[in-house]
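Input: a single structure, listed below in structure tokens.
Every protein chain except one is present and positioned as in the full complex.
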Amino acid sequence: MPHDALAQLIAGRKPGHTLDQDFYTSPEIFQTDLDLIFARHWIYVGVEPDVPEAGDVMSFDIGAASVIIVRDDDMQIRAFHNVCRHRGARLTPDGKSSVGNLVCRYHAWTYALDGRLLFADHMGEDFDKSCRGLKPVHLRSVAGLLFICLADEPPADIEEMARVMTPYLAPHDVANCKIAHSTDLIEHGNWKLTMENNRECYHCAANHPELTTSLFAYGFGFSPTALDDLDLQQAERYADMVTELQQRWEADGLPAREVEHLSDRVTGFRTERLPMDQHGESQTLDTKAASQRMLGQIKDRRSGGLSFWTQPNSWHHFMGDHIVTFSVIPVGPEETLLRTKWLVHKDAVEGVDYDVENLTRVWLATNRQDAELVGISQAGVRSPAYEPGPYSPFTEGFVEKFCTWYLGRLSAELA
Amino acid sequence: MPHDALAQLIAGRKPGHTLDQDFYTSPEIFQTDLDLIFARHWIYVGVEPDVPEAGDVMSFDIGAASVIIVRDDDMQIRAFHNVCRHRGARLTPDGKSSVGNLVCRYHAWTYALDGRLLFADHMGEDFDKSCRGLKPVHLRSVAGLLFICLADEPPADIEEMARVMTPYLAPHDVANCKIAHSTDLIEHGNWKLTMENNRECYHCAANHPELTTSLFAYGFGFSPTALDDLDLQQAERYADMVTELQQRWEADGLPAREVEHLSDRVTGFRTERLPMDQHGESQTLDTKAASQRMLGQIKDRRSGGLSFWTQPNSWHHFMGDHIVTFSVIPVGPEETLLRTKWLVHKDAVEGVDYDVENLTRVWLATNRQDAELVGISQAGVRSPAYEPGPYSPFTEGFVEKFCTWYLGRLSAELA
Partner (left out) sequence: MPHDALAQLIAGRKPGHTLDQDFYTSPEIFQTDLDLIFARHWIYVGVEPDVPEAGDVMSFDIGAASVIIVRDDDMQIRAFHNVCRHRGARLTPDGKSSVGNLVCRYHAWTYALDGRLLFADHMGEDFDKSCRGLKPVHLRSVAGLLFICLADEPPADIEEMARVMTPYLAPHDVANCKIAHSTDLIEHGNWKLTMENNRECYHCAANHPELTTSLFAYGFGFSPTALDDLDLQQAERYADMVTELQQRWEADGLPAREVEHLSDRVTGFRTERLPMDQHGESQTLDTKAASQRMLGQIKDRRSGGLSFWTQPNSWHHFMGDHIVTFSVIPVGPEETLLRTKWLVHKDAVEGVDYDVENLTRVWLATNRQDAELVGISQAGVRSPAYEPGPYSPFTEGFVEKFCTWYLGRLSAELA
């Protein structure tokens, strides 16, 4: 799509409404999303415990790019393009492994874990190895969450996000967690529908019985006129609970109050620590902690759920006993990968301290439900009869902010 | 494809020959077919017995559009776009169901069966529900056969077709039939090859042993010089039989004589009631009626087979005991859905009055054979060595009329 046609489409957007069809279906805009959004912003891709030991390697795709994340012998984590400098072969397959050096299996070109080319046979006397190291990719760990940026000059304001977020995240001590479970789910919709779905809980009551056992939908907005008297009482009780618990948590060294920069930053984000319902310990079916080994310095089992969102592609639930973390990667105009990881304390013992089925049940079900919603949304927005519809001013404000951020970033990068 | 390039391609067509390669393979012309043919003409999609009761819903795709057909409590059948006016989700999945209202499962927006938006929570005081009803789709029942048109202003001459066809179809009383069996077959060819295949019986002798047990291939034309003496005698006997039986049927109130408007109408069609061979009762392997319960007011088991074709996408065989009805829906440039339904009297009892295997055997086999022919045609016309070949002036006149109609409609809609 020519840039001026895209600029016109952006300019013509009706505020407070879903995006025009092309944004969800056009292969050209999908490629633009990869080029201007996913190749120029900080993308959440995993956690430090993905590569816990020296020599640990994790590789994954973003669009046509493949990235290697590797922990060097000095325990530094680095990122490189997964492309041999000889004939371009991939050095490691998708997924995880453990290596001494990075050796291309094609002609055995061998790279150190810091990317330097160590060996390349038969290349002759004039060949300069120093020009043929692996191409680096920017990597930033924010309290154990790994963000990469494929651009030459990544947005600088990730430092600002790191400054704000570290006090919120540090008590959960991601670096000393382990990955108890991980799933990849292909959703049959554009990645923006996956994100929009995540940015509201208007759909929760009708679709997420497991999640709403612990999660108060009130926390994401409501229209007072849409509630009956009983619901209104509950909402008031909930508002009081937020005030009281956020005060208590902050006094205990757990930052809780909302920080929201979803649409006014290049590296947009939002966080808030919110109460949970019933036993209020964790996003489990019985709302009790899933792991008996609490994270970091957290003592209080009722430390709420810290919600952390980043633009364009992640959300996270940090609880006292475990963390669930989500990364969204576009696969095609109508296909999206949702990668979910459940983290517990690294010393928690499976079968003793936690049970994987109990740990994962709520979000496995919720992801499946959301994937269906994304699927019927994609099928519908594809129709010639589709036209942008109105967001609720009460329950879909964060969806609107996602759209505003997205269109704003497209415009800025087109300029 | 730019419109003037397409206009040139249309103008350059050699009359009496198959179409140029691009018409069978080009993704651009496929999209044009969806836009100018399937979105602007009356498309046959099903029968009244698809939604026999109030609250019955049937949903299907045409191109990127999804259409809901629903029978309201007043027994009216209506059609809507299957797109929620909120965030565009599909309201119902492909296929059939029974509902009170049409409720979007995403955020529970609720529509009446006449399309009005009844409920939409959290949208605030200013929200005007009356502007957010489901978008209607034109629907016309012709003696129980359902045609829809996605255009704002559908071709008016469907009324003319209805006027002519109702006396032919009414005696079979579609509205009081039930669907005994239904199949979806994906053919690996462009939809026009599926239609061209249907419009001639030149290929029947070599390919359709089951069908030609009851169907006289003579009824669709032949070259006298291609027949030997025995065949010529048969052909003469057949011509006499047509004359005699058509007179008898018309005297009995069953219109029989050919009406042919395949290429001179926007809503092109053709019909004729023709004798069948042997017992002559039905398109079954033993040529006897498949259902003991005759349709409508028909008494005579030897009432022939009424052939009814509509441009661009249907054909139908109406017999005294059952009806077989075919709807063709383009899926991709080289992929086509053929939906076939077998109808019997609604009071016929399976296993007593009819046996599904016996009822469906001939056309299940014939469809499979035709799908193979369409597949080898598509594979061949894709070749750079393909060039349009000549139609037989004796046996492929109706194929030529299909092409003439198609190109004429494209030209008219391009203008």
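Going by the order they are written in, the chains are A and B; count residues from 1 in each one.
The rule we apply is simple: a contact is a pair of C-beta atoms (placed from the backbone, for glycine too) under 8 Å apart; a residue touches a chain by one contact, two chains touch by 3 or more.
Being a predicted model, the structure only gives us computed values, none of them experimental.
A.B. asks: Based on the whole complex, identify which of A:4, A:53, A:74 or A:121 touches the chain you can't see.
C.D. replies: Result: among the candidates, A:121 touches the missing chain.
A.B. asks: Touching the absent chain in the whole complex: find that residue among A:75, A:108, A:239 or A:349.
C.D. replies: Only one of A:75, A:108, A:239 or A:349 touches the chain omitted from view, namely A:108.
A.B. asks: Which listed residue (B:100, B:124, B:253 or B:389) would be found touching the missing chain in the intact complex?
C.D. replies: Looking across B:100, B:124, B:253 or B:389, the contact with the absent chain belongs to B:389.
A.B. asks: Tell me which stretches of chain A touch the chain missing from the display.
C.D. replies: Contact residues on chain A toward the absent chain are 39, 63-66, 81-90, 93, 105-108, 121-125, 127, 132, 135, 150.
A.B. asks: List every residue of chain B that touches the chain not included in the displayed model.
C.D. replies: 18, 196, 202-203, 205-207, 221-223, 225-226, 373, 376-377, 379-386, 389-390, 392-395
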